[in-house]
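Omission of a single protein chain aside, the complex is shown with its protein chains in their original locations.
The first chain written gets the first letter, and so on, giving A, B and C; residue counts start at 1 in each chain.
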Amino acid sequence: MKKINVTIWNEFRHEKTEDAVKALYPDGIHAFIKGFLDANEDMNVRTACLDDPDQGLPDALLEDTDVLLWWGHMAHREVSDALVEKIRKRVFTGKMGFIPLHSAHKSKPFAAILGTNGNLSWGRDQKEIIWNMLPAHEIAAGIPDHFLLELEELYSEPFFIPQPDELIFGGWFEDGHIMRSGATFYRGAGKVFYFQPGHESCRAYYHPCVQRIITNAIRWARPNDFGFAIEDACPHVTWKTTDEFDA
Amino acid sequence: MKKINVTIWNEFRHEKTEDAVKALYPDGIHAFIKGFLDANEDMNVRTACLDDPDQGLPDALLEDTDVLLWWGHMAHREVSDALVEKIRKRVFTGKMGFIPLHSAHKSKPFAAILGTNGNLSWGRDQKEIIWNMLPAHEIAAGIPDHFLLELEELYSEPFFIPQPDELIFGGWFEDGHIMRSGATFYRGAGKVFYFQPGHESCRAYYHPCVQRIITNAIRWARPNDFGFAIEDACPHVTWKTTDEFDA
Amino acid sequence: MKKINVTIWNEFRHEKTEDAVKALYPDGIHAFIKGFLDANEDMNVRTACLDDPDQGLPDALLEDTDVLLWWGHMAHREVSDALVEKIRKRVFTGKMGFIPLHSAHKSKPFAAILGTNGNLSWGRDQKEIIWNMLPAHEIAAGIPDHFLLELEELYSEPFFIPQPDELIFGGWFEDGHIMRSGATFYRGAGKVFYFQPGHESCRAYYHPCVQRIITNAIRWARPNDFGFAIEDACPHVTWKTTDEFDA
Partner (left out) sequence: MKKINVTIWNEFRHEKTEDAVKALYPDGIHAFIKGFLDANEDMNVRTACLDDPDQGLPDALLEDTDVLLWWGHMAHREVSDALVEKIRKRVFTGKMGFIPLHSAHKSKPFAAILGTNGNLSWGRDQKEIIWNMLPAHEIAAGIPDHFLLELEELYSEPFFIPQPDELIFGGWFEDGHIMRSGATFYRGAGKVFYFQPGHESCRAYYHPCVQRIITNAIRWARPNDFGFAIEDACPHVTWKTTDEFDA
């Protein structure tokens, strides 16, 4: 089977300016994620950053991407609308899966693809426990009924997303909050998986369960082996049952 | 508009045998719920108990019930299969809404109607916070973004229910657990709303938000004004477009 | 109960330029829909057209609208992005329900609110039969198991919408096609109902079932009686269980 071309896009700002973040992710969150994904022989993993040429995603790379991971936070507005439109179109036409991570809940592509303002409440870093609510799902493969993140930024309901197609993980936070933490959304002919953990100053991406979930999600989100061409248009059809099939 | 005929079915055992429960709900949980529902002029509220004749639900009452609330715990197995079958059929044919409360997650009608074994994990009574995850829903009308139950029995994910049609409320528990606490399920031509709070030794039913939610849910679950007869059968149809419509 | 402020927005172009359309809807589709909605005492119905000042929706009217119906076709691109953004925000913050009709599947607000490119296939006007797939739903109240539209524009699957929260109606077309014809989508704190019939040169809006469905949908989509303020922001929260509740 053809390798999955994965591109990890990262805003890559916190890691340059904040010592605590740099200490955790010295080469950037993107590089850290690539680090654990590279072990998968079925994946071909690349990275891209906001401050790279073409905001990291020149057409040649975007058009060669099967699954796009997206980490952004403080610079959502800097992402060009034209790039967002290309991403949206690529997902809707089934050419690419999309995996927004953590603060990408307020990113432009998340809003454009899902139909949401991405609003939630947030607060201090604290203990989070992730619960496995749909163990039958491919993205939950190998994940226990719950696991602990010693420290993660509080993200809380109400989270104004569309009801997920599949709600797989839920988060419990020390201060009294809960969160839909891992959820899938079919959009057009593409697939989206949002995963909440991953604050820049916390160690979520070090956790083996988080690594497994992201790995599973990439495999789940890869474009399907479509049996027909997915157009970006509303085709006019002229055939009738009798014409087409009775001949 | 015709009043909604509500029947509150209660196992009514704990309240007779345990002093703490008797102190909270001296006439039974059913009587307490009837107490706050009676204020609604659009409802005609009756109660029924397991130890009543016909297990509380003679045909005359069941067939006059628009919405059935169900509270059971220690005596699930005593409920007759024939009665469960009547309830199931009535819900599926759109004659009755069904609102299983708290430990009814392991009741026979819940399993038969939903398609679940109703399994979850449970533990000691503790603080619960209920979060409002779908404020647009009629059942969430008037409910704040969250509210506190000082003491409620721990019910925890993984909760092996089918994915709800609408997940409205989620529960946070002090010891580190979460729970899908309020959820709707369309079944046949009927509607189901499961609501988790309501342990016999706790005061959930005293809480104004809990009372409002149950009140809202009854209005939501009432049978629809159907535009055609919902049969309990698989009708053989002989019409064709051309026959029926072109005449 | 407060009346529902309904605004029917119409592109209102076909009715001015095409005789066949003018014959059916001489004052515009918006006026025709207003005609049958005016019989509802719980509704206060207004109309708005693309060529009116502020594209028909000055802030004063938009901010006074509880449910917005939208009919557009040939001039989708003329609708200003700023207006689309206001509509989107109003729906997401639960201030307004949104009912896109027929060719509004390719309108800007439909795409922005739902997360879709709205693509489908289309063809010649022909016989359509609408099937009632979720009779328990409020929007299906009073609707038979199926009804016939003698002539309606062919709209066909694959329809690249997100999976609906509730799929209520499905369409059968003479030439061999099917369509998800009536479907709900929760978005933010708002509600959306898409309804497929309504081609400008066909008589769908004359049909009593179509009129009943639109009437039902307006009642269903009205803003909820929220128990808390729905902000257009990500609030920072500082309370903890112990702080807020134990005091």
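Just so it is clear, contacts are C-beta pairs under 8 Å (C-beta built on N, C-alpha and C of every residue); 3 or more make two chains touch, one makes a residue touch a chain.
Bear in mind that the values here come from a model prediction, so they are computed numbers and not experimental data.
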Q) Of A:Asp52, A:Asp125 or A:Asp145, which one is in contact with the hidden chain? A) A:Asp145
Q.
Out of C:Leu50, C:Leu68, C:Leu134 or C:Cys234, which residue would touch the omitted chain in the full complex?
A. C:Leu134
Q | Touch with the omitted chain, as defined above, among A:Ala189, A:Cys202, A:Ile218 or A:Cys234 | A | A:Ala189
Q.
By the contact criterion defined above, which parts of subunit B meet the unshown chain? Give residue numbers in ascending order.
A. 89, 92-93, 106, 112-124, 154, 156, 160, 162-163, 165, 174-177, 185-189, 231-241, 244-245
Q.
Applying the definition given at the start, please give the residues of subunit C touching the unseen chain.
A. 129, 131-135, 145-146, 156-159, 163, 166-167, 170-173, 176-178, 180
Q. What residue numbers in subunit A mark contact with the hidden partner chain?
A. 94, 127, 129, 132, 134-138, 140-145, 148, 150, 165-166, 174, 186, 188-191, 224-228, 230, 241, 244-245
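Here is the rule we go by: only the chains that are shown with their structure count from here on.
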Q: Per the contact rule at the top, check every chain pair and give me the one with the most C-beta pairs in contact.
A: A-C
**Q.** Between subunit B and subunit A, distance of the C-alpha-averaged centres to the nearest whole Å
**A.** 36
Q. Where does subunit C touch two or more other chains at once, residue-wise?
A. 165, 174, 186, 188-189, 241, 244-245
